[in-house]
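Every protein chain of the complex appears in place save one, which is left out.
Labels for the chains are A and B, by order of writing; each one numbers its residues from 1.
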Amino acid sequence: MALIDLANPTRFLAFAERALPWLAGAAAAAFAAGLYLAWFVAPDDYQQGATVKIMFVHVPAAWLGMAAWALMSLAALGTLVWRHPLADVAARSAAPIGAAFTFLCLVTGALWGRPMWGAYWVWDARLTSMLVLFLMYLGLLALWRAVEDPARAGRLVAVLTLVGAINLPIIKFSVDWWNTLHQPASVFRLGGPTIDPSLLWPLMVMALAFTLLFAVVQLAAMRNEILRRRVRALRIMQAQAAQRA
Amino acid sequence: MELVADRLRCVRGGREVFAGIGFRVRAGEALVVTGPNGAGKSSLLRALAGLVRLAEGQAALLGADPELTLAEQAHFVGHLDPVKPSLTVAENLAFWARFYGGVQGRDVHDSLAAVGLGGLAHLPAAYLSAGQRRRLSLARLVAVGRPVWLLDEPTAALDAAAHARFAGLMREHLGRGGLIVVATHVPLGLEGAQALRLGEAP
Partner (left out) sequence: MISPAGPSLASALAALLVRDLRLAVRIGGGALMGVLFFLAVVTLVPFAVGPDLALLRRIGPAMLWLGALLANLLALDRLLASDYEDGSLDLLLLARPPLELALAVKAAAQWLATGLPLVLAAPLLGLLLDIEPAAMGAVALTLLAGTPALTFIGLVGAGLAVTLRRGGLLLPILVLPLAVPVLIFGVSASNAAVVGPVPFGPPFMILCALTLVGLVVGPFAAAAALRHGME
């Protein structure tokens, strides 16, 4: 089956039904392996003790929070340039998932920071950038909610997504600059610049597990969104039929 | 019961919209207000509903509950349909029925059926066409009993079938001893109605 065939929502639904169990199984297996590695294989940090293990959730969540925006940007191009019928379905589904991963990243960051800094939140450059990303996700979700017609909402959101994609690196740069301006580099950096291979492997497996989880949730959400739009279309047809009757 | 209006005069934005208007409408009677655009049909109806201040004169409902004002015993249908798109059709009507209280007319589903929206009760009102929204707005008149109907172009946006159905509802209301004051451009099929033509002589 060529990728283009999946453009047809009906084909996509059939594909999603077949692919979902396999993907879910793979995600479960990857999580089992990743959690085993994280709990029992990866060593405790000599400074941070067991709290370093928060990293195995925090870092993949941060990656996927950003990856979801990248996916949405592609989908936005699909909506605006190629007018692909599934593009805004994909964007619609990815937005809350990306927001959830970003939120997970923020929460785990706060929990990690508590023993490190003695405060749940310090205005660390990376965390602050994630907070701004989270705000942008919430704005996007608010825009989706504000427009009733999904096709129109999709086009508006696509514009905002692309503007966001251009702006996010600028925001990241500004926040870094702002942060170094105020705080010299003595701050502990989450994730650290160098990482020991004994931590790297479990991290990679966890990242794979999170990516598979993302794929599962994304596919299921797209299926639900397509069905939701069909229900909406049927109800509009019902109202129109009543008009003619 | 009798609606009596005496020497009504209305001034809006320094311009006299109408003056010296007087009429009596008895129970079971209708008054059809006609006239060119800008002659003050809408202002007259809004004034009767108490939404626009009268510069002179007064309108009162004689022989009704003296505790209540004319506006509190009247239904007003203006140019806008007070329909919330994110509520369902039934929720929209049920709200006005409960908020208006007083005499309960028919229940929500019967009222929707009376205006031909019977099968759409559970749909969000956002999916309705302009004509359907207007019918939902008119369903209020069936769901809550009030003796006076003040109608401003009630059949705008209605197709022929809905128009005929609403004419039937109006005749039913008159038959039960109700009063109707209606501004319109098109014949409504109300036999024996009084006519009031505004803006005749400039």
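The rule we apply is simple: contacts are C-beta pairs under 8 Å (C-beta built on N, C-alpha and C of every residue); 3 or more make two chains touch, one makes a residue touch a chain.
Small disclaimer: the values here were computed from a predicted structure and weren't measured.
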item: Residue touching the undisplayed chain, where the options are A:Ala142, A:Ile170 or A:Leu234; value: A:Ala142
item: Residues of subunit B (touch criterion as defined above) contacting the omitted chain; value: 12, 27, 46, 49-52, 64-65, 68, 71-74, 76, 78-87, 91, 94-96, 98-103, 145-147, 176-178
item: Interface with the undisplayed chain - residues on subunit A; value: 110, 119-123, 128, 131-132, 135, 138-139, 142, 145-148, 175, 178-179, 181-183
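To be clear about the criterion, only the chains that are shown with their structure count from here on.
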item: Centre-to-centre distance between subunit B and subunit A (centres being mean Cα positions), rounded to whole Å; value: 53
item: Subunit A - residues contacting subunit B, complex; value: 148, 235-236, 238-240, 242-243
item: Subunit A-facing residues of subunit B, complex; value: 85-86, 116-117, 119-120, 123-124, 126-129, 131-132
